[in-house]
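A protein chain is absent from this complex, but the other protein chains hold their places.
Right, chain A next:
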Amino acid sequence: MQDLPPIGGYEPVQWKRNLPSRGFRPSIYFWGITGLMAFGFYRFYKGVDEQRELLRERQWARFYLEPLLLAEEDRNVARRYFSEKQRQDLVRGSMSDENKSKFDEEIYNDKSKFRFPKYTAGVAPSER
């Protein structure tokens, strides 16, 4: 008695490893990625240029508006300064002569330029 092969023969023997495909040639990957990155950098620096020009546009818009805004602000500052002067004159009227001479003393030795008063008189917030 001897074992015989099954009817129809044995299944084929897998003698080769079942490896997945390795994809394209390496050089294709290399040049593909290089090309993609080149395009990306190109777009990026285009964007940098554009941002710079957009900033320039904004800045010139601001430069054109600056005199207008400054003029308005200057008028407000001048208004407050004149009003403060007026208030000081009111207070000065009710001073004694000694206080008045002290009040009239110049604060700065250098009289070559105009300075706005840094501090204004007022009531302490705790006493209001």
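Just so it is clear, a contact is a pair of C-beta atoms (placed from the backbone, for glycine too) under 8 Å apart; a residue touches a chain by one contact, two chains touch by 3 or more; residues count from 1.
Following the convention adopted for this analysis, contacts and distances are computed from a predicted model.
Peer 1: Which of the following is the UniProt-recorded protein name of the chain this complex doesn't show: "Peptidase S54 rhomboid domain-containing protein", "NADH-ubiquinone oxidoreductase", "Actin family" or "Mediator of RNA polymerase II transcription subunit 4"?
Peer 2: Looking only at the record, the undisplayed chain corresponds to "NADH-ubiquinone oxidoreductase".
Peer 1: Using the touch definition from the top, which of A:L36, A:V77 or A:M95 touches the missing chain?
Peer 2: A:V77
Peer 1: Which candidate, A:Y10, A:Y64 or A:Y108, sits in contact with the chain we can't see?
Peer 2: Checking each option in A:Y10, A:Y64 or A:Y108, the one touching the absent chain turns out to be A:Y64.
Peer 1: Residue-wise, where is chain A in contact with the chain that is not depicted?
Peer 2: So the residues of chain A touching the unseen chain are 43, 46-47, 50-51, 53-54, 56-58, 60-68, 70-72, 74-75, 77-84, 86, 113-114, 116, 125-126.
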